[in-house]
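One protein chain is absent from this view; the other protein chains keep their places.
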Amino acid sequence: MLGSGIIKGLAVTAKNFVGSFHDPERLPTVEYPEKRLTLPEAYRSFPFLVFDGENAIDGLRCVACKMCENECPPQCIYIIPERDEKGRPVKKPKVFDIDLSVCMGCQICVEVCPFDSIKMDQVFEVAATNRFEGLIAHREMLAKSNTYYHQIRPTEAAEVDTRLAEEKRLAEEKAKAAAAAKAAAAAKAAAAPKPVATTAPASATAPAAAPASPAKPAVAAPSPSPSSSSSAAAPMAAAPKPPATTP
Amino acid sequence: MNLILVLIGGLMLTAAAVAMSLRNIIHSALLLIGSWLGVSFFYLWAGAEFVAFAQVLVYVGAVSMVVLFAVLLTRRDRQDVVVAPETRTRAISALLVGGSVAGLLVSAVLGTPLATGPAETPTLTVKDLGTLLAGPQAAGLLIAGVILTVALLGAVVLAATDSGKEDAS
Partner (left out) sequence: MTATLERLPLLVRDWITGFFPEPVRWLVSGLLAIVAILAVFGLYFAYLTLAERKFLGRFQNRPGPNRTGPFGLLQPFADAVKALTKEDIVPQAADKLLHFLAPCLVVAFGLISFAVIPFGRYLIPVDLDAAVLYFFAAGVSSELALFMAGWASHNKYSMISAMRALAQLISYELPLLLAVVPVIMLSGTLSTSKIVVAQGGWTFGIIPHWNVLTPWGFAGFFIFMIAAVAETNRSPFDLPEAESELIAGHLTEYSGFKYALFFMAEYFGMSALCGLGVTLFLGGWQAPIDILQVVPSYVWFMVKLSCVIFCLMWVRATLLRLRIDQLTRLAWKFLVPLGLINLGNAAFWHLSADWSGPLQIVRWAISAAVIVIPFVLIGRTLSSGLAPRTYRYAT
């Protein structure tokens, strides 16, 4: 009959009206400044830099490799690496700026970072009174502790931590192996002078090459790393670390 | 009392006079409606509130819309507005028609026996009016209704054939 659809529609709105007074399902609005929704763990807004330890600047994981700067589609990241007094680059950013008015939150910087040092933040209240300076985040503002990272996304942070620990362990093992090999080589070298007199002088190069061969499996070891998400990044991460840890 | 009558009459006549002299046709139409409103004020002053409200309802509500729609739907260019009579025949025919209408009205006014002196205000309620219209005057009312219905049907027929032709072509 004519009008039955209208009556059905009126019933729906009436249900909404009555339900909005007692049924939270019918009034899902959260009154924002007073009440806040708990953000889902995967929620992301803008990138930030993770640091370990107490000091925000010294503990930065970032080594100023500029991979994120190169990959950033809207080019909102600007990095100048630190240099020591001799002008050689130190593995630290001197300037690390992100223009929040340009950043589109694509997370590509996080994907490409080999050191797990840049991550997506969950802070969305970035309103500023000045649209030029106010929306450029500097290194000090971007640096946030690993604890904070654990707070906002615990699962991912735990994963990253185990991966980093694993890498560190492997790197240490490798360093140990390298040290052991070195020691062995040194011992061999110490033992060598005896046969030197009997063998040809050309064979003297062979012991020198010997310490290199046990080191090879140590370098290859990180590739079957337990971390699945950035298995490609792991060997890259492993490669520069041993020299850093050996001294 | 007479002062109010003079004021109402003045309002009506000025509105009508200004309406004729204005070049903006919409302003003229609005002033014409103002003068009709003046007529309804006059009826109110005379104590005939039913007629006054009917006047507003019919003239201000309906006839004015017809006038305004007619003005707006008619194609008009500024050059087409001719104020001065173009030819002698036009002027003569205008005078003839206007004069005959005026003569008719004047003779009607003069021919009606108008009560002079202080007359008693008739206490006529709407109900009396209704019984009068539905009783002794029913024939007139019916004839007026039939004529209006015929006019309405004619308008519908005109409009319908027009669209039918468009459909055929």
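We just call them A and B in the order they show up, numbering each chain from 1.
Basically, a residue touches a chain if its C-beta (ideal position, glycine included) is under 8 Å from a C-beta of that chain, and two chains touch if they have at least 3 such contacts.
Keep in mind that this is a model prediction, so the values were computed, not measured.
Student: Going by the contact rule already stated, which one of A:G9, A:P74 or A:G134 would touch the omitted chain in the full complex?
Tutor: Hidden-chain contact among the options goes to A:G9.
Student: So that we can see where the missing chain sits, which residues of chain B does it touch?
Tutor: That gives, for chain B, the contact residues 26, 30, 33, 49-50, 53-54, 56-57, 60-62, 64-65, 68-69, 72, 125-127.
Student: Quickly run down the residues of chain A that touch the omitted chain.
Tutor: 1-3, 5-6, 9-10, 12-14, 16-17, 20-21, 26-29, 31
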